[in-house]
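Presented below is the structure to which this report refers.
Every protein chain except one is present and positioned as in the full complex.
== chain A ==
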Amino acid sequence: MALTVLHRKLFRDLWRIRAQALAISAVVALGVMVQVMMAGLTDTLTVTRDAYFERHRLAQVFEPLTRAPSSMMEQVNAIPGVLAAEGRISGFGRIDADGGEPVQARILSLPGPAGLNGILMTAGRKPIAGRSDEVVLLDTFAAARGIALGDTLGVTVEGRHQKLQVVGFARAPEFLFMPAPGEFFPTDGRFAVIWMERKAAAAVLDLDGAFNEVLALTTRERPRKAVLADLDRLMAPYGGGAGYVQDQQTSARFIEEELKGLRQSRVFLPPIFLAVAAFLLNVTITRIVQAERREIGLMKAFGHSGAEIAGHYLEMALMIAFAGALLGSALGVMLGRSITGLYMEFYKFPYLVFSMHPGPFAGGLAFSLIAAALGAAIALRTVFRLTPAEAMRPPAPPDFTHGRVGFLATVTKVFDQPGRMILRQITRQPVRSLGTVAGVAAGLALNMAMLMIYSGFDHTMDVTFGFADRSDATVSFIHPVSRDVTHEIAHLPGVLEAEPTRYVPVLFRNGVITHRGELTGLSEDAQLNRALRPDLEPIALPAQGVVISRGLADVLKLQPGENLTAEVTEGRKRTLSLPVAAISDTLLGAPAYMRLDSLTRAVGEADRITSVSIRTEGAPSPELLHELRERPKVAGVSIKSDSLAAFREIADEGAGQMRFVFGAIAFVLSFGIVYNAARNAFAERAHELASLRVLGFTRGEVTLILAGEITLLVACALPVGIWFGWTLAKLIARVFSNELYRVSVSFDLPSIATAVLVVVSATLASILMLRRALDRLNMISALKARD
């Protein structure tokens, strides 16, 4: 019976403080939302990736070679731990679109009977056996270039022009994230894959009766690395020996790095929200318990135990948290789905295996209830201590004698009476004031950190394409060519400058740490492609040794002065030992720079280069592109402005949306805290404020006293939040940086200003809402009320 009445009281109380309860629920909801969203996103991406890789049998071991006879596959299959293996044909060709720049295309034989590195047909059909001119094309490339089924492609392979008919479109897990050779970002129109009948591929690449890449799946019993070692040994005489496992495959690696970042932020983001919610509940329940002393005394006098009464208030906290957790779960699923959609589009997953485990929901719910219970429990200690008689007497005036001497007292004296009231109110409850400051700072920091990450992205683009790589286009070659080609290209129409570059694929090694990458050889006086110091000044490349990027230095744990081992994976496969001369501040990719002459000498191919960077007058002209298409050795031309524009579009779509989401989160968090703080201050001091009105203070003056306290706390929170945001931004940058992309953050003023603006608007909104409550303040009841 008593419980029913208490419950009725509970619901009425909740209704009475509904605005505040909503604000707290919203903060809880944000925590659970982030938790559920991140969990849904990582789980869905992981499950989708795993399913995609497994269904299409993405190889676990890759072994590129020069050429091996088909009969060698028997021995490959005999390697212990090999579950299935296939020798495929792989090479490069060039698609010559009329008027456009030549695009380098990967040419692959269609998957064999074992079905390794399978493809997913999205339209059309596979080539009919015996039709060597029919091909399947990567669907994203076709879509970007407006190529339709039945269209004919002009393709140059090994110097020979071919006409190939597109009969099908496909995508494959191998090419989820694939930048065109020499580029950093995947751009649909810049990366092509052509699948051909095996015989046809062998014919165009001169590999009849042979293969040049082994794909293998392994059994669970034997580690992949062991299988790879055997395969490397077996294939060494055929130009192999530099194989790699699935984790090192570009596409698989990039998505794993992304998932790692997401998993890490999932750990540190939600607790911030739940801690804030616990704090808000603590302050609010404390305030309600103080205001309801008399009721508590009465209930105790009627025979309710302290535990029963505490339970009543605890239920209130739990209901607020529960409502928030429910709302957060729903929002988390919605937001998770829409963000997952963005990821799906970016990574070109053909389908989505939406995965939502009950774990994150249960976890979010449990953590928010625990946070609420903790927040309330601290407030409820007073309920146990209060005797009925004590509770029914008015409380003594709060004690403000603490600040009478010392520094604070001196500072306080400077202010007028309202100013002193504000200062003493804040310093009398330091824990609560600090909590408010910390909470507001957390909201500011989250938003600011995210904004900084996004503007850091712009910074990366500016540095990379404004200072490090200043070329307008890069002409790459299928096989290394003589350095003299540079001069030839320099004289083509519209070319102002041309510089040679040599890329040599290597396996970097430092002790047991290895990393697949390439050595970049630049000419001594390189202007278009440069290694940079942190101050963006170019680093002069040493005659001996190598300048490595920060990303590579981190992966390999190398310092200047130490030696880097580079095992060349092509040609004569030499092993180089290179002293690290300096570390460059490269943000995109993980290059290792050498002087072109030392590099080509070291690999035993004097003055052979693989690409030429050019600076042109305006955009590369049709005449220039035509001239380049006429040169069979040219593998492709990448035009910087095109790939940059395409990438920005993708980035704005994803990052742009996230910016709004985090802005909204920061607003709700800041508003939740500020509004609660102001509302509690108002409830506790309504009596005082009404007295001031009676004494002749205007509404504006009274609003100022109330707003002053909250404004001062917010003002204190701003520098703390900026510092915290800067720290958080650096932390996030570290978590999300990998050797493919370094997230750089700078102390970016527009990001700070935007984040501060959000907090200030949340504060203003709270003050305006309080102003309405102040207008309704009843002066007469203040006269009669006891405090």
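Rule of thumb we're sticking to: a residue touches a chain if its C-beta (ideal position, glycine included) is under 8 Å from a C-beta of that chain, and two chains touch if they have at least 3 such contacts; residues count from 1.
One rule holds for everything that comes next: contacts and distances are computed from a predicted model.
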* Just go with whichever of "Cytochrome c oxidase subunit 1", "Helix-turn-helix transcriptional regulator", "ABC transporter" or "(Fe-S)-binding protein" UniProt uses as the name of the absent chain. => "ABC transporter"
* Asked: Touching the left-out chain: which of A:Arg266, A:Arg428, A:Arg615 or A:Arg648?
  -> A:Arg428
* **Of A:Gly209, A:Pro358, A:Gly511 or A:Gly696, the one touching the omitted chain in the full complex** => A:Gly696
* Asked: Of A:Phe11, A:Phe268, A:Tyr351 or A:Phe400, which one is in contact with the hidden chain?
  -> A:Phe400
* Structure fact -> Considering the complete complex, of A:Glu74, A:Glu221 or A:Asp416, the missing chain is touched by A:Asp416
* In chain A, positions touching the absent partner -> 394, 396-401, 404, 416-418, 420-421, 424-425, 428, 687-688, 691-699, 701, 779-780, 782-787
